[in-house]
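Here the complex is missing one protein chain, while the rest keep their positions.
And then subunit A:
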Amino acid sequence: MSAAILIVDDEAHILRLLRAVVERGGHHVVTATNGREALHLARTSSPPVALLDLGLPDRDGIELVKQFTDLGISVIVVSARDDISEKIAALDLGAADYVVKPFDTDELLARLRATLRSRTPQRRRVDVLQLGDVRLDLGARRIQRNQSEVHLAPKEYALLDLLARHAGRVLTHAQLLREVWGPAHEKDIEYLRVAVRAIRQKIEPVPSRPTFIRNEPGIGYRLMVPEAPAEGL
């Protein structure tokens, strides 16, 4: 396995628990209990991903999100703070994901895998996603469902494309609106709702029970890609 995952949490038993979970997922682990240690490890052992608690004794973890992201480390915030504005702040600062304590360990591992996957360099990344019976070819800008073409409006396609390029990661409403509709429409959530609904009508097996584009209440959307069984890491 490649470089170790950095886990930052000031509570010893939670740190132990996170270590056990991540090691169960087949990863090496380095740990830190405060911000200073965490930054030191981030620089010396260059982990691909850091699981970061926001409530650190020596500084606010939200400061580290930006510093880690600048160092090229993907950050998954694992916090007991269930505050919507804090989640959005962390994600907007570049955090790859946000998991609230108490968490489901399988869920945490799935998020970790998705984050690691999204770090694959662009040229090596597959441009084709299979979502159930829907085949999404980002290179050719084509969507097929059971061999027949699916036609999306330009904004709908741009939205799906953006979500697909960050598959498994939650993108905030503001991020999606900014990228697809432009900075002036950052608060026009209605556009987003309407487009998501339209896409679901065209690609979901049961649009009222979405399986691909999933909602994070108050935060944003995430494209869930079924994991290949062989990828058990």
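Going forward, a contact is a pair of C-beta atoms (placed from the backbone, for glycine too) under 8 Å apart; a residue touches a chain by one contact, two chains touch by 3 or more; residues count from 1.
As a working rule, contacts and distances are computed from a predicted model.
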Name per UniProt, for the chain absent here [options: "Sulfur carrier protein ThiS", "Lipoprotein", "Metal ABC transporter permease" or "histidine kinase"]: "histidine kinase"
Residue among A:11, A:37, A:161 or A:179 touching the omitted chain: A:11
In subunit A, positions touching the absent partner: 11, 13-14, 17, 20-21, 55, 80-84, 100-106, 189-190, 193-194, 196-197, 200, 207-210, 214-218
